[in-house]
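Just one protein chain is left out here, and the rest sit where they should.
Chain lettering (A, B, C and D) follows the sequence in which the chains are written, and residue indices restart at 1 in each chain.
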Amino acid sequence: MDAPILSISGLRAVFRIPGRDIAAVQDVDLVIGSGETVALVGESGSGKSVTSLSIIGLLPKKIGRIAEGSIALRRRDGTVTELTGLDPESLRKVRGNDIGMVFQEPMTSLNPVYSIGEQIAEPIRIHLGKSHRDAATDAVRLLAQVGIPDPDRRARQYPHELSGGMRQRATIAMALSCDPTLLIADEPTTALDVTIQAQILDLLAALQAQRGMGILFVTHNLGVVAEIADRVAVMYAGRIVESGPVSEVFTRPRHPYTAGLMRSVPRLGQATTLKAAGTPLPTIAGNVPSLALLPKGCSFAPRCALAVDACRTAVPPLFAATSTQQSRCLRWEDL
Amino acid sequence: MRIKTIARHLTVAGLLLGGQATSVQAQDAKTITGGFDVGPGGFPKNFNPLAATGGFTWLSTYFEPLVIYNAELTELEGDLAKDYKVSDDQLTYTFNLAQETWHDGKPFTSKDVKFTLELARNKASGSLFAARLGDIASVDAPDGRTVVVKLSKPNGSFLSILSQVMILPEHALAAMPPETLATSTWWSTTPVGTGPFTFKRYVSDQYVELAADDDYRGGKPKVDVLINRYFESPAAAVAALRAGEIQFTYVEPDDAVSFKGDSNFKVIEGASYVVNYIGLNQKVELFRDVRVRQAIMYAIDRNAIIESLYGGAAKPANCGYVAPHLLPQGLEPYAYDPAKAKALLAEAGWDKINGDKPITLLTYYGSPQAANVMAAIQSMLAEVGINVVPRVVDTPTYNGIVYKEGTPDWNAFAMVYAGLQNGPNPAGISPGLNKSQIPPAGFNTMRIEFDDLSAALDAALAQTDPVKIDQSWQQVCKVMNKDLPWATLWVANRYGVASSKLRDFVWTPAPAGGPYAAHPERWDIQ
Amino acid sequence: MTITAPDPKIDPTVVPTAGPQTKGPLRRALDRFFENRAARAGLLIVVPILLAVSTYSLWWPFSPNAIDLRAINKGPSAIHWLGSDGVGRDVMARLLQGGRISLLVAVCSVAISIVIGFLVGAVASFGGRLVDGTVMRFVDLAMTLPPVIFLLVLASIAGTGIAPTILVISLLSWPVLSRMVRARLLELRERDFVVAARGMGAGLPHLLFRHGLPNCIDILVVYATLQIANAILLEAGLSFLGLGIAPPQASWGNMLNLARSTVVLEQYPWQWMFPGAVLVLTVLAINFIGDGLRDAFDPRSDLN
Amino acid sequence: MDAPFLSVRNLTKHFAPTAFSRGPAVRALQDISFDIARGQVVGLVGESGSGKTTIGRSVLRLIEPTSGEIRFDGVDITSLSAGPLARQRRKMQYIFQDPFASLSPRMTIGQILTEGLDIQGIGNRRERRARAEKALAAVELPVDAYDRYAHEFSGGQRQRIGIARALTLEPEFIVADEPVSALDVSIQAQIINLLRDLQVRLGLTMLFISHDLAVVEYICDTVIVLYLGRIMEVAPAAALYARPQHPYTRALLSAIPSLDPLARQGRQVLKGDIPSPANPPTGCVFRTRCPVALDACAGVVPPLRATSDGHLKACIRDDIA
Partner (left out) sequence: MLVALSVLIFILLRLAPGDPIDAYINPSSPMSASDLEVLRDRLGLDQPLPVQYLAWLRAALGGDFGYSIQRGGVAVLPLVMERIGPTALLMGTALAIAIVLGISAGIFSAVRRNALPDIALSVVSFVGISSPAFLTALLGLYFFSVLLRWAPSGGMQTAGAPFSVSDVLAHLVLPACLLSIGHAALIMRYMRASLLEVLNQDYVRTARAKGVREFWVIIKHATRNALLPVITLIGSTVGIAIGGAIFLESVFNWPGMGLLLVNAVGTRDYPVIMGATLVIGICVILVNLLTDIVYAVVDPRIQVS
């Protein structure tokens, strides 16, 4: 069996604020096999984007850095490279080459002053050393692959001339231009309309089936996770609180936070019944805590109906609920 | 590099638009370059001598008048007129013309003189001499070398005026209607004169280039090229002089000091023939009281100012004149006496009539030295309780304020710090003091209406007896000294600095630039 | 369509649910301002200058306009720390008095131009298309006009001296501000909280002074500081052209003007070097402060 | 029932092109008509460019409609002059999508909450404060929020403040423009519960705008589905979710990802992009993406017609109901 595409262990990323470091992400372990889609899910501030930026080494230089942990990537040639501690130049050669990345806002993540084709061709020239002309041909081919009609013309157009969905297809083409082993998609559908989101999700699934790359899919939308992911890791306040195959986690969450989230998501057709019954929608009480003011012990304890005193003394370890599912809850068995 | 190319294109474009003609010139041509139009005597970029109010130093290098002052400005001598005769009744002037050819080779004759004088008297030509030559009754050219001018009444200033009338070529200008002369390009492109140098070209706002006129009657000029460069300020000219780019310029007195003792330069010093005064507006009640005027005279330590700010290079004036032959005996010297000034003011009831209300002291003098003088005067007057507020404006603004007809805001120029030409022709101060010259008729901007002073001036102007003339002007001086129409200050020297490479170079800080007999044909450079 | 909470990748502090701090945006901006080294340096320069300039008559023996014809053009000495000028006035006293005038002119002209600039910009942005078009055309016109002419005419009409100079400088500098204010308010007009105010029936004065003004405060403050620096330079330039503050009255501008004379430039450098140095230093410091304020008011500077 | 509380008739809004782009006018709304009865909550659902916010703002006349009539409690809003309009506005309030943009960063919560009272000249200082504190309590925020600034609150809390602001004027009608779409999932439900609770308790009439059909289900009595400035379908909430009749509504429902990982299959994915409102298709605006479009769809704009009681659709095909 091949080594996994990506293997993160013990990752801790910190931000420097005046006076001290605060951990945006800690104790993160994550493995992605080839052809596998792993969803990293969480609310704003949970650390999911920090995790994805840590992998490609793009934490804001001035304030963010990886404090400890290891990130190992299997590259296209089969070698495994440890990304933490890699020198900037070597890391650059990995980015856009072995790892492709798709960001949330397709409008702002494309450079407004260069044509789509040029932007897709750029990594091909940089990493594969192809000529301008060959790279341009490749770009058109990639545009066709991501389902953009009339790719020749589109390649010559500028981002503002494309619709939101088209632009996101273009960024996917750009991320895939060097045939990466890992695709990181950071909220790629959040800015899109639902009908377009459905298209993009289908596209990603189809591309993965073709190419077999691993996908790290970062999102806050549980529905999307259910759609696309094989496995899911739920983050809360910088830690993974639960992980496992989507089918297991979604059918039987082993962490109260996951369970709460699942309940909060409106399900079509059910709300009418609740309303008729006069019951409010299920929620999670309280607010997401500030990373700077994390409570001692389990971060979720203040909002948790199941919390006991032990929860407030120490951060619970990850318990293996099943062979594939883990939960960071002392009372996982009670769920 | 693209930038270089752009720069070159811009250069070429700039020059094409600038309309420069390239000229090939002998590399070893002897050239004198100067700032001949810098300073108060200049009138840069005016090429039409009929419309000139200054700049004659330069104009007279290629045009010539009939008569001209000597370089000391003491006497008039012949120029294009070899000599001249004045009839006893002072009404007939006979000029005997010199042999000369115009720069274009045509002979100079009496017809040119007749043509010029008639043109200068013709208002339509835009001539600024029309009124001043109004006394001419007739101009005759009995033969090619003689011109006879008859006046309708005697005019003691006539020759002095004539010295600024540059003789123009009839053959070149007769064909042009006089109305078009003022806007003709002839003056700045192909003017033809009789002087030692011929006009070559004018590079807009940069310089004028003249070449030697080989058959000049005073001999072939020693230098081949004479260039007049334009400068925005005396300071810029000084910079060019120090950088060795020009050999001569007028300099401010302050700057002159720094050239003294420098063997590379020669400082030329001369009387300015301009008397500086503090004008006291007679429409302002305060200054109608002679005690106030006297107090101002006593309050200003003129000697101290002359010593410190002029380096001693000025003569205190107790009337409009400082030339010894115009000064009568027994003038009140108004020596510095602040106590007396205070007493006089107290007597006049100054505290009641004005007190420490600010009084505007207007001037058009913008030089650093003038600023210092104003500051000193302000401080000295403050000492005796007169609060003056200096205001410096440019010349047109000054004139716009003081010449305004009707009833302008008198307090806007209650006091002025100004100067007026007092020589070489002593009649120069009359327009500023005579009651007949109150604007709009003339230039008596302080609205001085002193009967005895006007009488004295009129008498002196009408004086045709050469023997009594000085005496008449002494009388004017005496009245001025007593009545104090102005608080007279001093006549300062002006300075030019020439490179010590220049030989036989003559320059005089004449009012309006002269003209005077500078003999440019003799100038030479090592 | 969806707008997410502040970018968690950059802002780790998320949003405190509770906590002791109740600092307003102004206070936070000031805090950031004082963290800025350059701005602090600017204050360290400006404050002593301001102090010296405003109090000098209490502790400096010489008066700025007292002449001493026996001691002209003397270099720095124990008596005249910065030397004396062409009529023996004390350069130090003139420098301080000049600072008073220059700063007074700058501050007043900026205040006036802020009022004009804000009102014009506000009227343009809230007044509807037609008003906007007309007003902005007028602003364009004012900006196309060569400043020399404008200066000359204004200065000639108004005369020289403090009040006219203030007038000239303020009339010359408001168009830039009104453009900035207009741009800001046009954007602000579409902001939700302004729409909300309109939805509650707010009229023009309410919108302008309750929302427009507070939300332009950063522009105004930054403009004010930078324009004070500019106004000092402009006053100097005016004096250079013989307008501005008339000579015996000291200002940094007309003191610098002495350098036009080669003799002074070369032989009496203390007469222009000190005013020049203080002017550059002050303007520099004010620019530092202005830059610091700009950073402090920039909402994105919360990131650091 | 008597005359509807809010009645919109033939509302049309065209945005003129800006000064520099000389393109065609953007047809944001075409011929929109609907009613809201007192105490009812109507949901307005559509994707970007469908014109939902334009309707919401036009109803309060924060945008001047190009044509059409809006009657609010019998008063024609579109023809009111500034004074009466300002008075009318205390009865109708707006809640915004972005909890960060909708609160002035330079005002304290107290200033924000009393601003409307201030503008309307209601009460004195103390009374205003009392009313603001009452509103804070209504949205379950502590009273000490009064002197704080908006930046000190989380998104959910800010949205509560936005709601409190709308409540201080004690309006009868509220437009809630995507009030939860900027919030985290766990917070969304809190806010919807709050709004529902307030609506019931205060008897508010509400127009609830959202791009997400799943969100409006709980709170709305009736749902209007918009596409490219036109109404596609109107139905009581229960009916719409149970039996969507318009192909667009069906596609929209189908596109919402289900939490059930096993339900991945059978999802209907619409082809292509949403056309530009500046250049909408002829006939039925949805026909370019409609899986069941006919040639006839291009010819005529399908009228909104009733298929059953209170259920209307704008589609010429009857065979897909």
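As a convention for this text, a residue touches a chain if its C-beta (ideal position, glycine included) is under 8 Å from a C-beta of that chain, and two chains touch if they have at least 3 such contacts.
The structure displayed is predicted, hence computed values, not measured ones.
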item: Selected residue (touches chain absent from view) among B:S308, B:T360, B:Q378 or B:T397; value: B:T397
item: Per the touch definition above, residue among A:A13, A:I71, A:L110 or A:A198 touching the missing chain; value: A:L110
item: Chain C residues that touch the omitted chain in the full complex; value: 38, 137, 140-141, 143-150, 152-153, 156-157, 229, 233, 236-237, 240, 253, 256, 259-260, 262, 265-266, 276, 279-280, 283-284, 287-288, 300, 303
item: Residues of chain B in contact with the chain not shown; value: 3, 6-8, 10-20, 22-25, 31, 33, 40, 45-48, 51, 53-54, 123, 126-132, 182-188, 203-207, 209, 225, 227, 229-233, 236, 239-240, 242-246, 274, 364, 393-403, 418-421, 428, 431-432, 437, 439-443, 511-512
item: Residues of chain A in contact with the chain not shown; value: 56, 58, 88, 92-97, 99, 101, 103, 105, 108-115, 122-123, 126-127, 158, 160, 171, 174-175
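Here is the rule we use: only the chains that are shown with their structure count from here on.
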Chain grouping by contact, computed as though chain C were missing: A, D | B
item: Central chain of the complex, centres being mean CA coordinates; value: C
item: Contact-richer chain pair [A-D vs B-C]; value: A-D
item: Cα-centroid distance, chain A relative to chain D, in whole angstrom; value: 31
item: Rounded Å distance between chain A and chain B, as computed from the means of their C-alpha atoms; value: 88
item: Multi-chain contact residues (two or more partners), chain A; value: 44, 193, 287-288
item: Shared-contact residues (touching 2 or more other chains) in chain D; value: 48, 154-155, 157, 184, 211
item: Contact footprint of chain C on chain D as seen in their complex; value: 48, 57, 60, 62, 82, 85-90, 92-94, 96-98, 100-108, 112, 115-116, 118-120, 147-149, 151-155, 157, 165, 169, 178, 181-182, 184, 211
item: Touching residues on chain A, where the partner in the complex is chain D; value: 43-44, 163-166, 193-199, 201-202, 220-224, 226-227, 246-247, 250-251, 260-262, 264-269, 271-272, 274-275, 280-284, 287-288
item: Interface residues, chain D side, partner chain A - complex; value: 47-48, 154-157, 184-190, 192-193, 196-197, 211-215, 217-219, 237-238, 241-242, 251-264, 267, 269-271, 273-274, 289
